[in-house]
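Here the complex is missing a single protein chain, while all its other protein chains stay put.
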Amino acid sequence: MSGAFDLSDAPLDLAALAGALDSASAGACVTFEGRVRNHNEGKPVVRLAYQAYAALARAEGERIVAEAHERYAIEHAACVHRVGTLAIGDVAVWVGASAAHRDAAFAACRYVIDEIKRRVPIWKNEFYADGESGWLHPDGTPVDDGAAR
Amino acid sequence: MSGAFDLSDAPLDLAALAGALDSASAGACVTFEGRVRNHNEGKPVVRLAYQAYAALARAEGERIVAEAHERYAIEHAACVHRVGTLAIGDVAVWVGASAAHRDAAFAACRYVIDEIKRRVPIWKNEFYADGESGWLHPDGTPVDDGAAR
Amino acid sequence: MKFKLLYFASLRDRAGRDAEAVESQAADPRALYAEVDARHGLGLAPERLRVAVNGQFATWDRALADGDEVVFLPPVSGG
Partner (left out) sequence: MKFKLLYFASLRDRAGRDAEAVESQAADPRALYAEVDARHGLGLAPERLRVAVNGQFATWDRALADGDEVVFLPPVSGG
């Protein structure tokens, strides 16, 4: 399970990551890439930065991948999350899961990205075209916007 | 939508396929790879061959990708299916979908592979370690096995 | 009428060919399949097949015309 979850301050090598999922008995491989979008909540985004509490993020990320193995009949699963400054189109997070059958591969990939977004201490700061920036909630709404949504 | 579905008698260039999903507004990209497994129904598989009724397969594949666009808020979707002889580990089918949000990307990718397997006139012939071979049903059971399952 | 038939998968193995030109008075795919099944012993009941005419899925009682390409499709297993 070593390297099942990692943080990276450099662009992700997607081919190398996918290669780690290979297995002669795995008939299905599902991957998820989360990319930096050029907009959020209707505002143009020019770049963003991720901060992580690295020690806890790694531990919680490894725990999530281990949970995926317990819940689904998968062969391999892995996730890498970027930290630092990213540009539009950069891959911010990558998840991959392989399994004998596609049900398990889809379910495990979805489980990992959902739990990563919900539980891992990583924060996204968006920089907008108007020069403003702001830390985001898990649902993509600003932290400093006091109104309940 | 041109090239949304294709048949290929050569190994798939996965990086090139994934590149076609890129979009500055797509925050989520989900891919599925179906690979040749080394076993099926408990029998060791050494290689397999796909036959396709090419004209109808292309038309039905394009229709399925178009349906995914109608059903889900995706930006791009594509699928390529191999024909001819494949070895263990080769990618037999690739599906990719990109969208602003991951719900749509996961759902569209799953829809396309499920419908491809259900509707597109492509047939898999497995060659086993014991020298036998056999055409398969959609559920992975042999065509010539008369018993209902 | 003359028809062009294509064979795939187990039907190709049973028929021993991937295509053939057939002269027949069959009015629809159902009647045509009965003829070629009797000749080749194709081994699959029509309820387990689909049929395509001129590159499109068709019904078993579709009227056939001279020159049609008719394909009987075993259960698919792509992916």
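A, B and C are the chain letters, set down in written order, and residue numbers restart from 1 in every chain.
Just so we're on the same page, contacts are C-beta pairs under 8 Å (C-beta built on N, C-alpha and C of every residue); 3 or more make two chains touch, one makes a residue touch a chain.
As the structure is a prediction and not an experimental result, all values here were calculated from the model.
Trainee: Taking the whole complex into account, name the chains on display that the unshown chain touches.
Mentor: Counted over the whole complex, the chain not pictured touches A.
Trainee: If I consider the whole complex, including the chain that's not displayed, which of A:Leu14, A:Val30 or A:Ala52 touches that chain?
Mentor: Of these options, the touching residue for the absent chain is A:Ala52.
Trainee: Which residue numbers on chain A touch the omitted chain?
Mentor: Within chain A, the residues touching the omitted chain are 34, 50-53, 55-57, 59-60, 81, 92-93, 113, 116-125, 135-138, 140, 143-144.
Definition applied: only the chains that are shown with their structure count from here on.
Trainee: Where centres are the averaged C-alpha coordinates, which chain has the largest centre distance to chain C?
Mentor: Of all chains, A has its centre farthest from that of chain C.
Trainee: Hey, how far is the Cα centre of chain B from the one of chain C, in Å?
Mentor: Computed value for the inter-centroid distance: 25 Å.
Trainee: Spell out, as numbers or ranges, the residues of chain C touching 2 or more other chains.
Mentor: Within chain C, no residue contacts more than one other chain.
Trainee: Could you pull out the residues of chain A that touch at least 2 other chains?
Mentor: Chain A, residues with two or more chain partners: not present.
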